[in-house]
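A single protein chain has been omitted; all remaining protein chains appear in their positions.
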Amino acid sequence: MTWGSAAEFFAMGGYGFYVWGSFGVAAACMLVEPLLVIRRHRAARSETGENS
Amino acid sequence: MTSTMQANTRFFTFASPPRFYALAGKLIPWLWIATALLAYAGLYIGFFEAPTDATQGDAYRIIFIHVPAAWMSMLLYMVMAFWAAIGWAFNARLASMVARAIAPTGAMFTVIALWSGALWGKPTWGTWWVWDARLTSELILLFLYLGYMALVNAIDDIRRADQAGALLAVIGSVNVPIIYFSVKWWNTLHQGATISATAAPKMVATMLTAMLLMTLACWAYAFAVVFTRTRAIIAERERDAKWLSGVSP
Partner (left out) sequence: MTAPVFSAVLVRDLRLAARRRVDALLPLAFFAVAVSLFPLGVGPEPNTLRQIAPGVLWVCALLAAMLSVTQLYAGDQADGSLEQMLLAGGSALPVAFAKAVSHWLLTGLPLVLVAPLFGVMFDLSGRSIAALCGSLVLGTPILSLLGNLGAALTLGVRNGAVLLILLIVPLCIPALIFGSGAVSAVETGSSARGHFSLLGALFIATGLLAPLATAAALRIATE
């Protein structure tokens, strides 16, 4: 599959909105979720031993 | 530490939170690397080697995220129910923690599947949402995930929450095929000759390869995130345990 130019690639034959809308939201979710989890882990670790 | 790791690979050895915590901590970076490599390979083949489809044009490329996400959402539910049941049956704390860790990621994949399904439906079939069997079942699966998460969060007593959640998850997993069947039945009755809104185009080898690679990438991602979340849950629950203070995060 050869795309003529970068513009063609982003246009996705006219369906760019739908294709990148899907992948974009998926990528956003898969970036935000790990960050939230890492934050949760750090918060839990920083509270370790406070009560012991 | 290393001698403990090398010493035994018996299954139940890692059923103890401290050992899992350590092992998972070592695996997680590798899982992220695997995710990145698999995703790169899958996306490359999906966008640069798979041809344009005759009927759907380039819109069909959404399947490279839609189908893996849908498969993961269903698979993770079964895995979640499995570990929850193990935790309940054997009173294994770690198994219950893993089940709780899986739920949000499973729900996320369901949302991605629904969102990408809607965006695929609009250019292909004309409407943002179609009540076809697959999408409707996916929506119900999201409710099942949310129900599990709501239940375990609503019960304050951790052990009771884990057990009730396990029962609910097992009941849910038994119901998933029943729900899917009934929704398919409902769909064919009400719409006659319906074309599924999420019908994939005729699959060429490159398309299949890309889908497979993306699925593996999502699998690796799920492992990485679920392991991290399990470590977070362990850290939260074992807050006062001595072993935790001495271990690196």
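Which chain is which? They are A and B, in the order written, and residues in each are numbered from 1.
By our rule, a residue touches a chain if its C-beta (ideal position, glycine included) is under 8 Å from a C-beta of that chain, and two chains touch if they have at least 3 such contacts.
Since this is a predicted model, take the numbers as computed values, not measurements.
Student: In the complete complex, the chain left out here touches which of the visible ones?
Tutor: Even though it is not drawn, that chain still touches B.
Student: Write down which of B:23, B:78, B:151 or B:241 is the residue touching the left-out chain.
Tutor: The one listed residue touching the chain not shown is B:151.
Student: Among B:163, B:215 or B:228, which residue is in contact with the omitted chain in the full complex?
Tutor: Result: among the candidates, B:163 touches the missing chain.
Student: In the full complex, which bits of subunit B touch the chain not displayed? Write them out.
Tutor: Residues of subunit B in touch with the missing chain: 140, 143-144, 146-147, 150-151, 154-155, 160, 163-164, 167-168, 171-172, 174-175, 178-179, 181-183, 185-186, 189.
The rule is simple: only the chains that are shown with their structure count from here on.
Student: Between subunit A and subunit B, what is the gap in Å from one C-alpha centre to the other?
Tutor: The separation of the two C-alpha centroids amounts to 16 Å.
Student: Along subunit A, where are the residues that touch subunit B in the complex?
Tutor: For subunit A paired with subunit B, touching residues are 1-3, 9, 12-15, 17-19, 21-23, 25-26, 29-30, 33-34, 37-38, 40-42, 44-45, 47-52.
Student: What residues on subunit B touch subunit A, complex-wise?
Tutor: 47-52, 57-59, 61-62, 65-66, 69, 104-105, 108, 111-112, 115-116, 119-120, 122-123, 221, 224-225, 228-229, 231-233, 235-236, 239-240, 242, 244-245, 249
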